[in-house]
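Omission of a single protein chain aside, the complex is shown with its protein chains in their original locations.
Chains: A, B and C, in written order; residue numbering restarts at 1 for each.
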């Protein structure tokens, strides 16, 4: 049995997602955060800890991309089996990642990643061809994507980083992914028009949507070091909640320009921190004023910004639904393949 | 927190699969065995135990039919979370079942089901419309169905009772399922022409493919009580390994009639124990001599047996493969829908 | 395997110590709190949970009074073995109790008692002959009593509810015990002369030395129901820290009368709530002004209060020391036997 403390400087580990690399144990906050390794051996466990029992944070495990395990992390430090009984002839890529987004109302809830235990050894990890960052809301958090149709629960169990268009696109492109996404939040305000809840405000922090002592202690509010991981592509899928907030407040006329300027501001912010990346705005659905981010992209081009694109997802219908009118995993899979096809054209 | 010892006489539990009901704790041996309940509350755990560390037996958890958790059971008695953080307004059907077939070479490996712990309560479980029994081999054990394409590992992690045509068919028909299946085994002999390895010989036992002291102690070799659970349909998907065994031994000419008579014998055995059931022989692929079980069905009809059918699965191709030339979960899903369509026509 | 949710109305369980009986799970806060049962069978486990990792709360298990297990409770809900492999011919009294006092600086740290699991059954529990309540400070919390001589650590691991004079006295008298004790605290102030830290102020609450949201949520600050458990004897072992506080502040002259009046007030408070109990003041050591509580007892008698006694413990010397100048378990055992001898004379 071998033991490896999870350490960012270990070249045999690929840490997935934004996190404070100076902290031990590492904290997995954003959806899709975790680690990846090339494992030759039979059994591999990860030692995980949930500091809070609720909301439960769910993990998924993939072996060469095929999902094999999914489970919530519970309080206490314990070794969770990732793969068991594999054959040691070939190394397999094992991916462990958080299925659940972070929860700003319960910032103490997270997953701590202590160590790996294995019968076997880690090998050199094949590099990924691309790096893609996603900035989004519930649609990018995979909210409800695992739920049976018609389910009405807003619960962590239904969220999925893997039953998610962003995962499928990255899988198809052999890309490494980082995700910043928060259900209900937007560019300028959230679905209730609360201007404190925006991805824009926290784009330059490690995981700034989480505040308070517990989040600060694990480095969430620290500046994020963009230089260490420069994406080839940044996909922004925002605007749906801005639109919902305007509808709720019945303020579309007066807010329209604010939202366009805010979206332009977000584009500038992303460009500033990722000078060489392609930036793709994945537009809100046709009934969610896609013309507003489109206009922001136009204005950005006028300012001389290049490498900007928009992309339109197919609509999802009654039969594509998971929980609470969010698309299910199968719709996400198809949408991810379409996105991958598009991204191939701009590379 | 409520605790319920798992007890076959508890009307709020539906025990899935053949098992020795007189034993405590109950042992889950056949693939797909487990339990189902209607749970209203937030959190539900099952107390499970694996008497042997290897081969690992994997479990899956469904909430209203949607898979949420999958994990191996490890040595020691422990509560494993099934669902966490659900909303208590509506009861949900929670299904816990073994993904992995039993392993005749390691009969001490099983999953023991001790108790349930919950924040919430069990309610009356909706009845299923139908009961279907499946008798098969690796294709019914879902061997390799979860593996990435091209994988060459014969390991328990890739087996799936849910990524399985039989599950999809039952799900589509709202049917309760029982499965007897064993990789490599057949009607008259196994893929190496060993006549000791047949489903026929053990059809009347609880789980007679497992032998030895550990298996006997948990009742595997006891006679099965057919009267307690009379299926509406019995699907036999056998013949592939009988064919492989003949090919390996180059004995097709001399074995052909033996296999037809053996298949007829299996039909009589199934009919004797399930007098009112429709019996469907799901034929081996076109290159696996489907004409032999077809001939057995014809002879059985000549004898006056009625309610007999054959069904042909679509072929699976390169892109449908999981591990070791077995079809993957997506192919199984499609095949299961086709089977459900067929079964609707004979009811 | 049997499961029993821990429930105060269950006549087969004796809950030890003050706790909020309306809460589920029950919280063990005071040192010595826990449960006791008469167990006939082989194996018995308790399902425990520590909401906070630190300071660790240690538990001890006794079988017919003989200590067999001692362990800290860690975060997460888990079954801890109490006794294993006993012979079922005879029922044995199993006692589970917290070794560690509550910690006012970390009020979220406690032990939650969920359920019992057993191979066997509970029987009628023999009644205890007496009930004795102890009110004290570190000397009654068993601070340092398990440490090797000369140890200088103030840590939870060295505290002991069982390596404690109060336990030995109760064991010798077949008495049930309840303990209120807090290291450093006194009648009128603590060892630093802080008047907020007194047992007097919280005598009428369930566990009022713990404050704050976590403590309130588990009922610590609620009034204690004296009627439900009327002790035969109340032993007060306080005054040491009052003395130390006066020394530290060099205020003995001006504080002397305040302390006598305060001690008188505590006697009145104890008498009011326990009208029929004998009250024994176990005096501070000879260099800690034992004359002051003695004077309070005299005044109380003048007021007409009866059933009042004082008792003098033997001194402890260099060779009796555990950690930080507190007596070790062996000294406690001898002192407890002396106390038991005395208590027999007043019954």
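What we mean here is this: a residue touches a chain if its C-beta (ideal position, glycine included) is under 8 Å from a C-beta of that chain, and two chains touch if they have at least 3 such contacts.
Please read these numbers as outputs of a predicted model, since none were measured by experiment.
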item	value
Displayed partners of the chain not shown (whole complex)	A, B, C
From A:114, A:162, A:178 or A:218, residue that would touch the chain that is not displayed	A:114
Per the touch definition above, residue among C:27, C:132, C:146 or C:209 touching the missing chain	C:146
Listed residues B:75, B:88, B:126 or B:314, member touching the removed chain	B:75
Contact footprint on chain C, counting only the chain that is left out	54-56, 58, 63-72, 74, 80-81, 83-87, 90, 146-148, 151-153, 155-158
Interface with the undisplayed chain - residues on chain B	49, 74-78
In chain A, positions touching the absent partner	1-5, 24-25, 77-79, 114-115
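By our rule, only the chains that are shown with their structure count from here on.
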item	value
Middle chain, criterion being Cα centroid separation	A
Mean-CA-position distance for chain B and chain A (Å)	37
Rounded Å distance between chain A and chain C, as computed from the means of their C-alpha atoms	51
Where chain C touches two or more other chains, by residue	77-78
